[in-house]
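First the structure, in the form of structure tokens, and then the observations on it.
Missing here is one protein chain; the remaining ones are kept as they sit in the complex.
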Amino acid sequence: MRAGDSAGAHRARRRQRLQALVLVAPFCLAYLVLFIYPTLKMLQLSFTSAPLIGDGAFVGLANYRRLLIDHLFQESVFHTGYFVLLTVLPTTLLGLAIALMVTRLRGWLQSLVLACFFLPYILPVTVVTLIWQWLLDLQFGIAQHAIRLFDGDGVAVFKNPAWAMPMVAFVTIWWTNGFNVLLFIAGLRNISPDYYDAASLDGAGRLQRFRHITWPLIWPVTALVLTIQLILQLKIFDQVYLLTQGGPFNSTYVLVQVIYRQAFVLNHGGYGATIAVVLFAIIAVLSVLQYQVLRVRDTP
Amino acid sequence: MNAKRLRSLAAAAVLAAMTLTSPAMAKTKIVWWDFLSGGDGVRMKALIQQFNAENPDIEIDGTTLEWGTPFYTKVQTSAAVGQGPDVMTYHLSRLPLGVSTGTLRPFSDAEMAAAGLSQSDYFPSDWAAAHVGGKLYAVPLDIHSIILYYNKDLLQKAGLLGADGLPKGLDGISHFNDALKALSGAGAQYGVSFATADGATIWRIFYTMLNQQGGTFLSDDKIMPGDSLAKAATATAAMANWVAQGWAPKQAEYPASIALFTSGKAAMHINGVWEVPTMVDLAKSHKLGFAWGAVQIPVLFDHAATWADSHSFAIPDRRGNPVPADKVAAVMKVISWVEQHSLLWANAGHIPAFRPVTDSEAFRKLEPNATYATLAKTAVFDPSSKIAGVASPVYDAANNFVLPAVNGQMAAGDAVKQMRDELQADLQ
Partner (left out) sequence: MRRLPDLLLTLLAVIAAALWAFPLYWAVVTTLKPEYEVVQPGIALLPKTWTIGAYVYVLGHTNIARWYLNSFATALAVTVLVVGMSACCGYAISQLRFPGRGVLYGLILASFMVPLQALIVTHFVLMNDFGLINSWGGVVLPQLIVPVVVIVYKQFFDQIPREFREAALVDGAGEFRLFAQVFLPMNWGVTTALAIITFIGAWNAFLWPFLVASTDQAMTVTVGIVQVHDSFGVQYARNLAGAVLAALPVAVAYLVFQRRVTEAVMLSAGIKG
């Protein structure tokens, strides 16, 4: 009796394992082939002098030493940081401000206004850059009317080292800000109206209510948005490649673009992989940071 | 219902894929990539159309990609993975670089002979530039260079136009500067316009002026050896001076620099011969508003010299998937046909590389090409090196160092030193 029972349980367990295997197999296979293997291969390549396609000799740490004298790589680290600086904090604050505006509204007006702010986010990056290249066109762009208020002649913004990176950041914020707005709206909806009612009874003004209720209660979402944006913007490539190609005078060259240049333009697969390892390391460290922040959020 | 919709969508997709890829009967299809836009593009497309019409057994399927780095990156990567076109346009200046990355496949003597092409059909300089390590990797199509476009009305006003309708008094840098000053006073906003925001343009003028002083950019693996560095600084400083004096526009984009000339705001314009059609077409439709001409770049320093490059045809070395013999034969037919018809290509301002066309009566009468065709005698090609040519480290360096110096963002001496150091490192 008991033996049969345990044999049944054993069979059931074995069956469950088999079923689990069938269910996880496709994902695991994809994960192994398309993720684990390429990651290990990237590490291996970084110690070789391989071209993009084909084998190379083992060169030890030569590629890593080369990072120390590679101006473009060093500048690109700096430029990537500059871009992060120009986007992360502004887009977070702007997202919060817009979310505060939108949550006040009701009904169809709210939907419409939200759609206006969100629509750019779902567009392909090439569409976004084509639109802004047209708006900012030196001769015929409508945005030049605004720029002429500051600079009488108008500015070829993506050809001017002072303007290029800030304008790439501006376009990026316009494109992706809708995402932050949504997160903040969700966060704001989770704040109980009771708090505001109580504050109103105490005669607190708009600003006071924001400072003492909204800001502290929305902080976890703010931290979330900040970290998501930080990691996202470190990976910038598309907008820079499409708007400035890294110019003028390499003033907008960013990390992913150096990987692209080394591996695909100059055919240095090994060195390209080395820079990829650096990007990987930077983002891994920051992700651990993000994870900590998220943990803080999950345990109120 | 969802699944049904999905299935019908998939079916439609398969059907569409099938119709799109179904082979045309008995036609050899040639995949062709080029980087030719503007007037060049219009003329090459016309040539392709004419070829397709006249040759029912071959169909050229052309794609135009973005000039410069994007084009050459695509070509190089595609070849490395065994893909890409059957034939493509290629700059001779980039040939050593292209061969060093294994992107190009040499032409055999037999293939050339079958196409009816031989060494005697080409200028020696072009023929030499089409070889790397003793092998022919490209069939030259043209020689193209930079020229000086000028506004006859404005030059007349400033007393710089000779009775023959050609400019006078432009030789020697100090005379040239005086002329720019005089032109700026004679109703032109700028004495000369050129694309001061375009690294390729800057390189062409820089290299011209360096060579006019007898300077060397690269020899024996040394970048700007000896007094060449000082000559490079002189060349850079000359351009920077034009911009600083307000004689040339600052940070002018390529199209803007042309517009400044065509709208009469700049009295002269330095640009490639490939912009000749722009002027011809504008003049024909009476939109130019002035009489124009074009001459070889004046001798600003010691002797005549002008930067030059060649468009050519090349076949990629598609690794593991070489262009099959029947396609090569068709490609050779295409190349030979285009060479024979390159008088139409000369309409785009270029000097055909194919001697039977260049020596023909029709070409000798073709204006304005005939006026500036003399430049071919003193043309200097980019250094033959795997760091030189279109979309090469040398072009990048011109963009990163000489260009800022021209626009007053860097001292000329520092710029050329930094350029030398960076390129010297690339050579190691």
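By written order: A and B. Residues from 1 in each chain.
The rule is simple: a contact is a pair of C-beta atoms (placed from the backbone, for glycine too) under 8 Å apart; a residue touches a chain by one contact, two chains touch by 3 or more.
From a predicted model like this one, the values you see are computed outputs, not experimental measurements.
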Query raised in the report: Among the chains in view, which touch the chain not shown?
Result: A, B
Report summary line: Considering the complete complex, of A:Phe58, A:Phe78, A:Trp134 or A:Trp219, the missing chain is touched by A:Trp134
Requested in this report: Quick one: say which of A:Ala7, A:Ala57, A:Ala162 or A:Ala186 touches the chain that got left out.
Outcome: A:Ala186
Query raised in the report: Mind pulling the chain B residues that touch the left-out chain?
Result: 6, 9-10, 13, 16-17, 20, 31, 36-38, 40-42, 44-45, 63-66, 70, 74, 77-78, 81, 83-84, 255
Query raised in the report: Where does chain A touch the missing chain, residue by residue?
Result: 13, 16-17, 19-21, 23-24, 26-28, 30-31, 33-35, 37-39, 41-42, 45, 52-53, 98, 101-102, 104-105, 109, 111-113, 115-127, 129-132, 134-135, 137, 139-140, 142, 145, 174, 179, 182-183, 186-187, 206, 221, 224, 228, 231, 234-235, 237-238, 242, 256, 259-260, 263-264, 269, 272-273, 276-277, 279-280, 283-284, 287-288, 291, 294
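Quick note on the criterion: only the chains that are shown with their structure count from here on.
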Requested in this report: Would you kindly tell me how far, in whole Å, the mean C-alpha position of chain B lies from that of chain A?
Outcome: 39
Report summary line: Residue positions on chain A within touch of chain B in the complex are 51-54, 69, 71, 138-139, 156, 159-161, 245, 247-250, 264-265, 267
Query raised in the report: What does chain B use to touch chain A in their complex?
Result: 69, 72-73, 76-77, 80-81, 101, 197, 251, 253, 256, 259, 319, 399-400, 403-404, 409, 422, 425
